[in-house]
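A single protein chain has been removed from this complex, and every other one stays in its place.
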Amino acid sequence: MRNLLDPTDLTVDEIDQIMDLSLDIIANRQKYNEVCKGKKLATLFYEPSTRTRLSFTAAMMELGGNVIGFSDANSSSASKGETVADTVRVLSCFADIIAMRHPKEGAPMIATQYATVPVINAGDGGHSHPTQTLTDLLTIKREKGHFDNLTVGFCGDLKFGRTVHSLIKALKRYTNVNFVLISPEELKLPDYIKNDLCEENIEYTETHSLENAMPKLDVLYMTRVQKERFDSEEEYNRLKNSFILNTDKLKSAKSDMIILHPLPRVNEITYEVDNDPRACYFEQVENGKFVRMALIYKLLQWKSENRKTPVQKTIIEGPPCKYSRCISSQEPVKHLYQLSENGIYRCIYCEGPLEK
Amino acid sequence: MRNLLDPTDLTVDEIDQIMDLSLDIIANRQKYNEVCKGKKLATLFYEPSTRTRLSFTAAMMELGGNVIGFSDANSSSASKGETVADTVRVLSCFADIIAMRHPKEGAPMIATQYATVPVINAGDGGHSHPTQTLTDLLTIKREKGHFDNLTVGFCGDLKFGRTVHSLIKALKRYTNVNFVLISPEELKLPDYIKNDLCEENIEYTETHSLENAMPKLDVLYMTRVQKERFDSEEEYNRLKNSFILNTDKLKSAKSDMIILHPLPRVNEITYEVDNDPRACYFEQVENGKFVRMALIYKLLQWKSENRKTPVQKTIIEGPPCKYSRCISSQEPVKHLYQLSENGIYRCIYCEGPLEK
Partner (left out) sequence: MRNLLDPTDLTVDEIDQIMDLSLDIIANRQKYNEVCKGKKLATLFYEPSTRTRLSFTAAMMELGGNVIGFSDANSSSASKGETVADTVRVLSCFADIIAMRHPKEGAPMIATQYATVPVINAGDGGHSHPTQTLTDLLTIKREKGHFDNLTVGFCGDLKFGRTVHSLIKALKRYTNVNFVLISPEELKLPDYIKNDLCEENIEYTETHSLENAMPKLDVLYMTRVQKERFDSEEEYNRLKNSFILNTDKLKSAKSDMIILHPLPRVNEITYEVDNDPRACYFEQVENGKFVRMALIYKLLQWKSENRKTPVQKTIIEGPPCKYSRCISSQEPVKHLYQLSENGIYRCIYCEGPLEK
């Protein structure tokens, strides 16, 4: 049985398979109308997310399957103090596959340890959101035709933006991709990701200027500056309007550049831009449905033997993880830490560093 | 593509088509079991409404279709600051038709400007609720056989009751309908609707006495006095018990009068009345399901060419609408005002007057 916790769980070859299946689904909708008939997807959303939840729901329905679940933690057993471990064991009796969104990091990984059906991470706090990454990849694939040889700009909140982190991790595995990181000083891409890029000799540049970066970009990935990521409202207000994309700034862009955004947007892309043919963020939404159809279908098919051979990693048991957003301290699990590239042990659930 | 924002969007002929289709659905349930197979309805309910939401849901299921959506704003992207414009563009990727309930007036009209699928207004604030009107019409059609030559009494809150306003607008297009308006002084039908009746030479009378009005009525439409429409609790308490229908008051009514109510009721119809054969409000609920089946089916079929030729109206751009319940100031739209019959410009979203 296979799960999807992080985009890097998938090999490049597996991502290709999902892209190809998505394209086949788009080309031959009828063929897939009933392939999941009699199957059920459980959408366990411990925090609200209309877009992601309804995308999964629509995807399963278009495969002929059914959907059960809840859309916020208050209408779940979590309010009675039940662990994620118990909830997914229960849901495994009702559904054939689970999609989980949780505010705590590592919750979907806990789920994979207890569920008897495949689990898809539909977003765990600021940690990972792999189906968004697959969505982004499918959109690039459909619009540009390939992943190699692209200059990809990321603009806005590169510090907290998990969609950015994940897409960088996914794209750096392709040939000659280079990154332009456009953000205010306070919201720069975290060092550990930049260190990874350095170590793998992947080219990137950092800038505060969207205008300067614009002309060289093949892909411009805009992100929302989320209020909830800031310590104070004042700080948020000072930064939220930085790096707004409007038709004026677009003038210097390539004619075949594409604009992506994970949505929802607040004001970081003005509404006139929507009419520009380079704006692809609503196409992205539809691609999200198709790629989730492909993913659900694949995960229901893939068997364990299909699992990629995991890299042998050093794992030790340690004290409970102290990161406030990590779920592990609330769950009946061992506190495990994995040796990462730079000699630091990181919690296997949230990837936070081991604090002794 | 057609939408339904207001009952008057439909010509008398189109209403006849929907009535006829509803009757055919009632007579031949099997025939319609799978006509929407593979289609999805999105129910976007920004405020809770069990009855209306479940009526749409049941309707779509009885046509063989699926339903996705949310049942309150907290579990939607609205809580992240997303506009209705963006939400419906997203939902257009997931569903084939949208039913929207929103506390702000004009929200469904905004939706029609951005959605790529048909939109049904399932109630926008105090403004319009066209599927309730179709429900009322189908009930009158089934119970009385026709719309002409009826004396229709409306009782209760005629000031804020949008179902009353809409049904009056719909019925006045038929021959020899006359209205009896029964309400306390404070909750009288607004002048602009009475002016319309005058201009079109439609007979109406106003009264404070349900007893006096009773003997002449063919249809008695009761309404709920809603707490949320009042400025103070005191005012509400003084008026809420006015105009309660009980078995005693029914004694002077015609034997074939019918009693309608949009539900939920609080106490404006006593429970003994439920056993009177003239009580039709639960039949009304079932008719609501049938008429929504007909409407969904029609809207998925009707093409743009089928749209009635709009009356050419004078429209100007103006400042943002100042009415607190109008949605337009939060959305990426032009502030448009339309010249109405009495020389006043009215906001196209909420129909509130232009304040300069």
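Going in written order, the chains are labelled A and B, and every chain counts its residues from 1.
Basically, contacts are C-beta pairs under 8 Å (C-beta built on N, C-alpha and C of every residue); 3 or more make two chains touch, one makes a residue touch a chain.
Fair warning: this is a prediction, and the values are worked out from it, not measured in the lab.
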item: Candidates A:Met1, A:Val35 or A:Val90 - the one touching the absent chain; value: A:Val90
item: Residue among B:Met1, B:Leu23 or B:Leu263 that touches the chain left out of view; value: B:Leu263
item: Positions on chain B contacted by the hidden chain, ascending; value: 33, 48-51, 54-55, 57-58, 61, 71-72, 263-266, 271, 282, 285-286, 288-289
item: Hidden partner interface residues of chain A, rising order; value: 38, 40, 42, 66, 68-70, 74-77, 79-82, 85-87, 89-91, 93-95, 332
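Criterion: only the chains that are shown with their structure count from here on.
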item: CA centroid of chain A to CA centroid of chain B, Å; value: 41
